[in-house]
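All protein chains of the complex are present and in place, except for one that has been dropped.
Showing subunit A:
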Amino acid sequence: MSPPLLGVECGTRDVAKVTGSSSLKESPDGLSLGLKERNYLGLSDCSTVDSSMVSGQSDPEAQVNKLNTKATELRLGLPGSQSPERGLDEKLLFPLLPSKDGIKSVVSGNKRGFSDAIDNFSDEKWMFHRPDEGKQSLGQGKFPTSAVINVMIASRPSGPQQPVKEVPPKPLLERSNGINLSGGENNAPAAKAQVIGWPPVRSFRKNTLAAASKDNDEVDGKPGPGPLFVKVSMDGAPYLRKVDLRNYCKYYELSVALEKMFSGFTLGQYGANGTGGREMMSESKVKDALRGSDYVLTYEDKDGDWMLVGDVPWEMFIDTCKKLKIMKSSDAIGLAPRAMEKSKARN
């Protein structure tokens, strides 16, 4: 798919988005430009694509809109995550980059990632691809840098398409394991989502060393109870994951971990049926996916109700959570008002 088409796509998508999501959002300034992608997981945020790529849009306005909408955007922010732009205790886009870059570049970055992803589908790349500027044939030359899992998180400077081999801001990937993010809330680095079987250490060794260092283990301070695995599914993703809720002490850590786990899936849904990217690249399919690319994190509690994650204190949450699901926002419409009410009430 050529960039011009992409631009068109995006534009259309945006309109579609606005339509689709207006019910979810109440923006005080009546955002008519509709450049309000809600980026629940920081996965796909189209408005920056527009600002960066589609010249048809008026950039300053886009920026302004972005800023304005932030205050009222429904995002997958969980209690405890910071919201530097609002000062309200509201849900916030995952700040997955060091605060140095700020929220904006995160947003840009994510969007950049996604737009390039779209761009690259014609090259039949898959979820873990990285933004590949231009139509480089596969396997030739170097790819621009970004971590696989962090592809959606990688900060991409907003602006025009990057030349090959750009180097994102260093702080991001310095010893990138410890993602010490804004607010410096954690002294310990965020516990990673445990992808099953990784790193490839034999269970015997894992268990032996874990037992040996139990006293020294400071991650959770929970030596006693065993792991609490819950399934995490995502609409459109080819398969589930499991996370151990005991690895986290707060929503923020969970959201970071899930983002890493599923960062590729928003794009991967194209190829989910395995017939390859090309067949799927009809316009309507792309639009469908894009329209639905906003996600919310929900969970099924003991009563079988689906709730938005983040409304209750963490301890209560892990007690009642049976399953997690990353839903398309369009599916989560029924849940949203409740959350909105709650957060409004909190204000």
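Rule of thumb we're sticking to: contacts are C-beta pairs under 8 Å (C-beta built on N, C-alpha and C of every residue); 3 or more make two chains touch, one makes a residue touch a chain; residues count from 1.
Here is the rule we go by: contacts and distances are computed from a predicted model.
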Protein name (UniProt record) of the chain left out of view, among "TAF1A polymerase", "Centromere protein O", "F-box domain-containing protein" or "Protein ECERIFERUM 7": "F-box domain-containing protein"
Sites on subunit A contacted by the missing partner chain, in the whole complex: 123-130, 138-140, 142-143, 145-150, 165, 167-168, 170, 173-178, 188-189, 191-192, 194-206, 208-209, 212-213, 217, 219, 231, 238-241, 247, 271-276
